Every structure is written in C-alpha cells, then in structure tokens.
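Heads up, one of the protein chains got dropped from this complex, but the rest are sitting where they should.
Our next item is chain A:
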Amino acid sequence: MIRFDNVSKTYPKQNRPALREVSLEIEKGEFVFLVGSSGSGKSTFLRLMLREERTDTGAVHVLGKDLNRLSNWKLPHMRRQVGTIFQDFRLLPNKTVAQNVAFALEVIGKPRGTIRKTVPEVLDLVGLAGKDDRMPGELSGGEQQRVAIARAFVNRPLLLIADEPTGNLDPQTSVGIMKLLDRINRTGTTVVMATHDQQIVDQMRKRVIELEKGRLVRDQSRGVYGYQH
C-alpha cells in the first residue's frame, strides 16, 4: 500500500533534514498513528505521500506507484484514490454541507446522477443526515470535521490521510471523530493519522510510528503514545 525506501528530505535553505533515511511499509487496511513532536517530520511524511513534496533520495510508493516517477498529469488520478483531512477542516464557507461534499465529485467530473446519489449516503455515514443545507459556519467543530471526512471519503478512497484531525476538537468530540475514522478503516480503507493526542493513541491501540528529528525511532503494533510532551 505504502512503502518508504530509505527516504530523506531536506527543504531548501534548511540545514537539518526534515526526514532522514526513513524506511517502512504500511499494508492495505491498516490503521497507523504517526506521532512525534512538532518539527519531527510528520507533516513532511504526509506531504511526501501526497506528492506535495518529492524526496531528495529514496523512493515513496503509494498504491503501487513510485511517486517520484509519477508524471504530473497522472498525479490527479492517484490523488483521487487518497482522501485527506486536516486540523482546520478546509471547508468552503460559502457552500452548504452537501455542496462541499459534492464539490469533490464535481471537480473530478463525476456525473450529476452519481453525485445526487452518493452525497446523502456519505453524509448519512458520517452522521450528518438532515444537515445537507447547513453552512459550515453554523456547525460545531466536530460536525465540520465530519463534513471534511465526508468529502474525503465520498469518492471511496483506498487511503485516508489525516493530519491532526482532532487537534481543534475537545476530547469528547474527538472520540466521536475517532470512532468514525475507525468505521471507515473497517470498510477496508487504510488510514494514516498524524496526531499529538495521547489519549486517543493510547485508547485505540493501533500501530504507532514515531518520528524524532526526522528519524524513524519507533514502529510498534498496538502501541501507545509513548512519550511526554
């Protein structure tokens, strides 16, 4: 599903590499937490998976494709199989909940019939049935993140990348979001989630990958958060 082969990455004008010699493999259907303090390389790790960045050395394979060799015009097709959610939700404030979700399908040219059918389905799945016509501003943070998850999941991606999805939410709401992500994971979607949320990691008991100063320092199945911050 995902393979990092000896990946190093240094950003321009920075002395210290953001990632150094990271190698690991994530299988289809896994749920993986990516932990580490700020600046440990978590974001770079995620960005490399989306090919927002390219590696300096080493190779990143996602969904069987070597991202360094993937041409620019094939990249969008790869991204269609990857859903992404963020700490700040990134919803369009001038579109309703349903329109936000539909947007993801519209811009990849899905037929209107498909959109009309799938959008309510996925809103139902994330627990937002009946809120189709609300604006994002009228929703709570947890609900907004559910909209973002609906948008990420509406095209049934094989991989879901979550960059601190509970970072802006209170613990109780976070639990709800995690339950949702767990459900999505159970449908066969691989989930990679970067987080600082110790409680969640400790509760879920999933595989934990820890980065420190760009190095892979721990890779533990059914792990815990493991360090104090």
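Here is the rule we use: a contact is a pair of C-beta atoms (placed from the backbone, for glycine too) under 8 Å apart; a residue touches a chain by one contact, two chains touch by 3 or more; residues count from 1.
As a working rule, contacts and distances are computed from a predicted model.
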From the names "Phenylacetate-CoA oxygenase subunit PaaB", "Probable tRNA sulfurtransferase", "ABC transporter permease" or "Cell division protein FtsX", which one matches the UniProt record for the unseen chain? "Cell division protein FtsX"
In the full complex, which of A:Arg90, A:Lys117, A:Lys179 or A:Arg205 touches the chain missing from this view? A:Arg90
Among A:Lys65, A:Arg79, A:Arg156 or A:His196, residue touching the chain not depicted: A:Arg79
I'm checking contacts with the chain that's been left out. Which of A:Arg112, A:Arg186 or A:Arg205 qualifies? A:Arg112
In the full complex, which residues of chain A touch the absent chain? 50, 72-73, 75-84, 90, 92, 103-104, 106-109, 112, 151-152, 155
